[in-house]
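The structure appears right after this line, and notes come after that.
Just one protein chain is left out here, and the rest sit where they should.
Right after this comes subunit A.
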C-alpha cells in the first residue's frame, strides 16, 4: 500500500524550569493511504504531542521539535515555511480535538465557523460556501442542517458539536484526518455513533485516519494498524488482529489484561503495577523496566530497539532477543 505520511525519528522536547521533557523521543511511524492508524497509550505518553507535531502546532516556547522528519506526500513538513504549513492545515491534514464542548468558538454560529474553513482553503463564493457547509453538515448526520447552521455552539449537545467538528475537519476533503481522542468526552452511545460516522466517511472519501486513544475498545473497532506508545517511545507496532491475538511487549499484554471483559466475572480488574515514570527522571534502560513483570538484568542496562519479529509486527523489548543491536 502507498505511504501517505511517514514520521522518521521524531523528537519533540519541552524545555521547562524543572528540566527537559522528552515528550516524543525518537518516534517513527507511517500511515498508508486509506488506512486507520491508532496510537494507544496511557495519558501523558506523548500521543497527542506526536499528532500536534505533524501539524507543527507545538507551542513554542516551551516545546520544540528537535529532530526527525515528517514526510507527507514526499514533502518534509518540518522544513516547510510557516505559510506552506498553513495551507496544509485544515486543507490536506485536519484535526479533531478531544473536547467538543470547547473546540468551537462560543461567539460565532457554527455555520460561520465552517464557512470560514471553506473560504480559507477553497476559492468559493460566499453563497457556494454556505451551500457546501449545509451539505457537509448533512453528511455528518445533523438533522435540519439548514437551520442548525445558524445555531451557536452552546445550543448543541456534545455529540452534535463533535459532528460539527468532524464536518469542519472534513469540509476540505483532507487526505489525513487526525483525531485526538475524539470520543473520550462523549457518552458511550454517542461514541458509537461518532465512530460509525468516522468509519463511513473514511470509506466514502478514502481519507486516512490517525486515531489517538487510550480506549482499546475503540481501537479494536476502528484500527487497521496499531502503535503502542509508552513514555514518548513506541514499544510495539502491529496489525490490529495480530496485536490483540499475540501481544509481545509486556506493556501491551498488561494493557490488554486491564481491559474489562463482559463475560469474565472478576472481583477486581488487573492493573499494571507501579506508575508511569516521571518525565524528568526516566530509568536508564528500558522505560518500562521498573513496572515490568518479566524484567531481566539487561533491561536495566540498555534500552531495547524496535525490531521486526514477524511480518509487520515490531516490538521494542529484550525478551525477543536483540542484544546483537547493542
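Just so it is clear, a residue touches a chain if its C-beta (ideal position, glycine included) is under 8 Å from a C-beta of that chain, and two chains touch if they have at least 3 such contacts; residues count from 1.
One rule holds for everything that comes next: contacts and distances are computed from a predicted model.
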item	value
From "Exosortase H", "Glutathione transport system permease protein GsiD", "Zn-ribbon domain-containing OB-fold protein" or "Cytochrome aa3 subunit 2", the hidden chain's UniProt protein name	"Glutathione transport system permease protein GsiD"
Identified contact with the non-displayed chain, of A:117, A:134, A:201 or A:303	A:117
Residue of A:23, A:40, A:77 or A:104 touching the missing chain in the full complex	A:104
Of A:36, A:94 or A:208, the residue in touch with the unshown chain	A:94
Missing-chain contacts mapped onto subunit A	55, 57, 61, 85-91, 94-95, 97-99, 102-109, 116-117, 120-121, 141, 143-144, 147, 150-152, 155, 165, 168, 193
